[in-house]
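Here the complex is missing one protein chain, while the rest keep their positions.
This part shows subunit A:
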Amino acid sequence: MQADDWLVGVDVGGTFTDFYAFDRASGTVALHKTSSTPDNAADAIVSGLRELAEKTGFPLSAVRNLAHGTTVATNALIQRRGARVAVVTTENFRDLVEIGRQIRPKLYDLKADHPMPLAPREMRFEVRERIGAAGEVVTPLDEASVEAVIEKLKACKAEAVAIAFLFSYLNPAHEEAVKARIAAALPEIAISTSSEVQPEFREYERSSTTLLNAYLQPAFSHYMTTLKDALAEMSPGATVGINQSSGGLMSVDKARDFPIRTALSGPAAGAMGAIHTARLSGRADIVTLDMGGTSADVALIRNLETKLSFDRDVAGFPVRMPMVDINTVGAGGGSLAWFDRDGLVKVGPVSAGAVPGPACYGRGGTEPTVTDANVVLGRLSGHGLLGGSMTLDVEASRRAVGKIAESLGFTVERTAKGILDIVSANMVRAIRAISVERGHDPREFVLMPFGGAGPLHAEGCARALGIKEIIIPYSPGILCAQGLLVADRAESFVRSGRLALAEENASELADLVASMMTEAEGWWEAESVEPKARSRKLAIDMRYASQNYELQIGVDELPSVDELRRLFFAAHEQAYGFHNPDDPVDVMAVRLTALGRLPSPGTPPIGAGASATPQPRTHRPVWFDGEAAIETPIYDRASFAPGTRIEGPAVIDQFDATSLLFPKDVARVDDALNIIITRGDAS
């Protein structure tokens, strides 16, 4: 192995940019956190990387891989800070992106509307052309109408344009021709076509995704170029990968063309980190709970793989792309507790945010939050967060929670416990949606909490779901940055259409897969992925001919038609509890993911002074139920060596999170320094 061999994960969030660096030569781990720079996120990456290298003492030229997760695209969408964007559609269909699915977001709210499209109607232009349902040309592309559109694009000063024609997923010729004409006439303009962004059935979702992509292109391109140029100078030997929503890395050039693929970049990295942690701990089936200040993301991992979903709203707009199947719920440390008009207590989705924040922050907040409830119960120490750099005002928390307690006629502690039970119930609903509702029994899974607040709330969720084991990763607060280190490079290929699952179509199906393999080979070559690092995943989306929702079946190789049908029936049985053996089945999409494995980091090093028989730092009363406090030992996580075994109750503090061990629970520390909790009341 080389003298220095650094792998760096960088996770850019709205507030902080996190670094997790690992030297494969020495096994050294280095962590760093710096403020994000919203104007050009690349600035914080470059300066943070310099600081990290300086403080750790390695040359930047020793960085071999840099993997990057980013919320820049998502934030730009939420804050509407994208380009002046136009849309080009098939003639007579410019209103499609505004009509959407013609539904209201809230059935009973007379004043709630879906947001208006990012391209106003006067920037939506039509071209005479039409492709039919078999991919045939119904109306040839009219060149004169293309020229007219180019003039309009000039006149309206568009910075980006999305081209989205009907049935382009079957025949992209017209989109490609229009793109070529616009690119030749207006070289400065960024162009997205729907057949490149996501060549799949359903015109509104495809058009919306393409429009979002175009909207993001100019700013994202600037960001990527800055990053690429700076790194080429600082770390010329480094391979740079940008994390996609589906949980694989893409090149900087791909990211420049397809910024929308980063919409779930950060949460997907969290799932990657969870998989890595699970693998080190010898577990395969995990439910993740990533809880921060305002929301919680949950995901299901089975056999060390995440499920993918394809439809999601981002900033109020539908996006269709492969994305890690993450369910988000408005439950975080800052979530407010309040009385609804029927007298029931609710928690969230409204959050106190960073300002004023929970009452205990002493920044003017007076309403009770989840964090205040944890402070009241002694679960969070008054000595504070972030390793003691921020103290908490216990009395302010008591006053805030006391307002609810008074109305209920409960003690403050019982009320605080109730607030935590409700927030757990909200997260449990989110977990059920990705487990039970997909045909998986959560009792067969391990719960992995992370994010700043996850480990505080794991027990409540595990109990409600019947989960017996909880794994708290080595560094729950920066698992996303860590996850980036273990992500593979990946590119997805899809063929969307409709093919009856029948023997006579077997060869067509085989040809489809073969042609996608050819594309995958091309990608491996273009990305210089060595043959031994190559692997692939194949998945077939199927449904009954009369249904509209597909079930996805993962396979190693394309099986026989009979076998595919059998697999579909089994999946239908699992998802819906029945199947109809005689009804015709259609294949709706074939998906191939080409992977390029990257070198993997090992386990983190054991800290100096750690021991398998650590002593508590102190004791304090902690309320595990609403009835009475228990004098509870408080440990420093840094003092844990592999082999540590602790019986609850205990509180375990570390720089970026606090974990709870309930009475009767037992915690063990494994070789990768993860804490594995076996729940006491689990049968």
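Everything below uses one rule, namely that contacts are C-beta pairs under 8 Å (C-beta built on N, C-alpha and C of every residue); 3 or more make two chains touch, one makes a residue touch a chain; residues count from 1.
The working rule: contacts and distances are computed from a predicted model.
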item	value
Hidden chain of the complex, named as in its UniProt record, picked from "Acyl-CoA dehydrogenase", "Hydantoinase B/oxoprolinase family protein", "Acetolactate synthase" or "Cytochrome c oxidase subunit 1"	"Hydantoinase B/oxoprolinase family protein"
Residue in contact with the excluded chain [from A:Ala25, A:Ile78, A:Met390 or A:Val436]	A:Val436
Touching the absent chain when the full complex is considered, from A:Leu141, A:Leu166, A:Ile182 or A:Ala667	A:Leu166
Hidden partner chain, touching residue among A:Ala144, A:Ala184 or A:Leu344	A:Leu344
Among A:Ala180, A:Leu408 or A:Ala526, the residue in touch with the chain that has been omitted	A:Leu408
Footprint left on subunit A by the chain that the document does not show	92-96, 98-99, 101-104, 106-111, 113, 120-122, 132-133, 138, 166-167, 201-204, 339-346, 408, 410, 415, 418-419, 421-422, 425-426, 428-429, 432-433, 436-437, 498, 544, 546-549, 572, 575-578, 580, 583
